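Okay, so here's the structure we're looking at.
For this view, one protein chain was removed and the others were kept in their places.
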Amino acid sequence: MALIRDLGFAAAVFVDQLGKMAVFAGQILRAVVTPPPRLREFVQEIFKLGVLSLVIICVSGLAVGMVLGLQGYNTLVRFGAEQSLGAVVGLSLLRELGPVLTGLLTTGRAGSATTAEIGTMVATEQLDGLRMMSINPIHWVVTPKALAMIFVMPLLSALFIVCGFGGGYFAGVTIMGVDGGAYVSSLQNAVVFSDDVVGSLLKALVFGVLVGLISTYRGYTCAPTSAGVSSATTSTVVIGSVAILIFDYFITALWGV
Amino acid sequence: MYMAFGDREVLHGLSCDFPRGKISVILGGSGSGKTTVLRLIGGLIHPRRGEIFVAGQDVSGLWGADLDEVRHKLGMMFQGGALLDSMTVFDNLAFPLREHTRMSESEIAEEVHRQLAAVNLTNVDNLLPGQLSGGMVKRAALARAIITKPEILLCDEPFSGLDPITVKRIEALLGRINRQLDITMLVSSHHIRSTMRMADHVVLLHKEGAVTGSPSELQQSANPWVASFFNEELDESVESPDDPHPMLRQQAVP
Partner (left out) sequence: MNRSSKRDFVVGLFVLAGLGAIAYLSLSVGGWSLRGPGDLVLFADFDQIGGLKPRAAVEISGVKVGQVESITLDQDYRARVRMALRSNLELPVDTSASIVTAGLLGDRYVSLQLGGEEKNLKPGDDIRFTQSAVLLENLIGKFIYGSAESKNDKSEEKNDKSEEKSE
């Protein structure tokens, strides 16, 4: 009995949180159209969220591409179809692995950093300080961070995918001996811009919105203690990751990819 | 200025005035709501019932841009300083000027340095707040709070965590600012000695409201509770261990 009651309570909490996040998103949107534009802060956030994620994204992309190359080769060679390795690596990366893995990695690195930063500002009264100086903290702190996340995600995803192509080429062509020309041409033939590339960027964009919203919301509403900041940071990673995977399914199903 | 409060969990039926141009000190035991009073005045939280008049306007129901308008008349010095830790001290002080005035960079630099000199902080321009000592943080926070020339200055525990010498320095600073700039000041504090010395008006919080009056009135009060408060507290200039930690604050108004 208690289990059912807890489930009901959890569901109510879930819906309540969704509602609050929607309100929060609305406040961010209103801040976007309110002058002055916080360009300096926006650029700074692109640096913190994008540039600082470059290493993990490119290394991971390379590694994943290489694994795909090796595994793909091992499977395809049984059917004598190893010349299609480029297509297999390319489509897997473009459609799924690129946006999803980039999303998850970015949530872990940049998302948690954002939550921790905003949460600490709450705990040390910096946001209150801003309010007392007649500055809206959503306008000055939250919006640049959220917008930067949305902007940065497709770029990082594309870089991940390109590194993955390279990794797959290295594993398949250089190591396993697939013909380089066949790799590239099967890749180019298999990929259709309007389905695959656009779908890939669209997914990355949606994931950027999700992580941007969740990471800033969690930081903004966290309890102003160090335990509160830590719990908010953890929940950003957990909720962000789950949201990415769930949305990935829906986009894949609806996009028809 | 006239302010009157109503209910909140912490303050019950509080009603008091803070005279203009004077230094008013809010005293009380731990958890009595000293900081809450300041946060109510600043609009960071709203009372469950009642009104708060700041320079003639009721802030208890204000939000957003309207609230920001009133806040231009206020400056607040937070207990932990609340300086933006991603910016240098110079940028922290310049921030409100850059946001709300059309002053040129050179004018801003002049003003920032003048304020820093007034609080005896030199050579800190390029330091980050994390690199400052506690006393320096407080002074920088004070400078930032008054750099926009507010009418009312709210100080939340300006003496907390400081050694006695620095306490005296801050005390002198606050007094000088009040006299020279004619700013109404509301100070919440534990430090009975310092505050009684500089206060023009005292608000002593307790469960059912407050006892108000001048420092001498309260010290000579016949009320047994008031008398015991001063007798006990007079020897302590240390924070009570039961105090809510500065990190524990109620959720603020967005």
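Each chain gets a letter, A and B, in the order it is written, and its residues are counted from 1.
The definition used in the following text is that contacts are C-beta pairs under 8 Å (C-beta built on N, C-alpha and C of every residue); 3 or more make two chains touch, one makes a residue touch a chain.
Note that the structure is predicted; figures quoted are calculated from it, not measured.
Visitor: Using the whole complex, pick out the displayed chains that touch the missing one.
Guide: Computed over the complete complex, the missing chain touches A.
Visitor: If the hidden chain were put back, which of A:43, A:175, A:227 or A:245 would touch it?
Guide: A:43
Visitor: With respect to the chain omitted from the figure, which of A:17, A:34, A:189 or A:226 is a touching residue?
Guide: Considering the complete complex, A:189 is the one touching the chain left out.
Visitor: So which of A:150, A:201 or A:232 would be touching the chain we can't see?
Guide: Spelled out, the listed residue whose C-beta touches the missing chain is A:201.
Visitor: Taking the entire complex into account, which one of A:64, A:104, A:161 or A:178 touches the absent chain?
Guide: The single option touching the absent chain is A:161.
Visitor: State which residues belonging to chain A touch the missing partner chain.
Guide: Touching the missing chain: residues 40, 43-44, 46-47, 50-51, 54, 90, 94, 152, 154-156, 158-159, 161-162, 165, 187-189, 191-194, 196-197, 200-201.
The rule we apply is simple: only the chains that are shown with their structure count from here on.
Visitor: State, to the nearest whole Å, the distance from the C-alpha centre of chain A to the C-alpha centre of chain B.
Guide: That pair's centroid distance is 42 Å.
Visitor: Spell out the part of chain B that touches chain A in their complex, as residue ranges.
Guide: Residue list for chain B touching chain A: 39, 42-44, 64, 68-69, 71-72, 74-76, 78-80, 82-85, 95-96, 99-100, 148, 154, 246-249, 251-254.
Visitor: Okay, in this complex, where on chain A does chain B touch?
Guide: Touch list, chain A to chain B: 27, 122-138, 221, 224-226.
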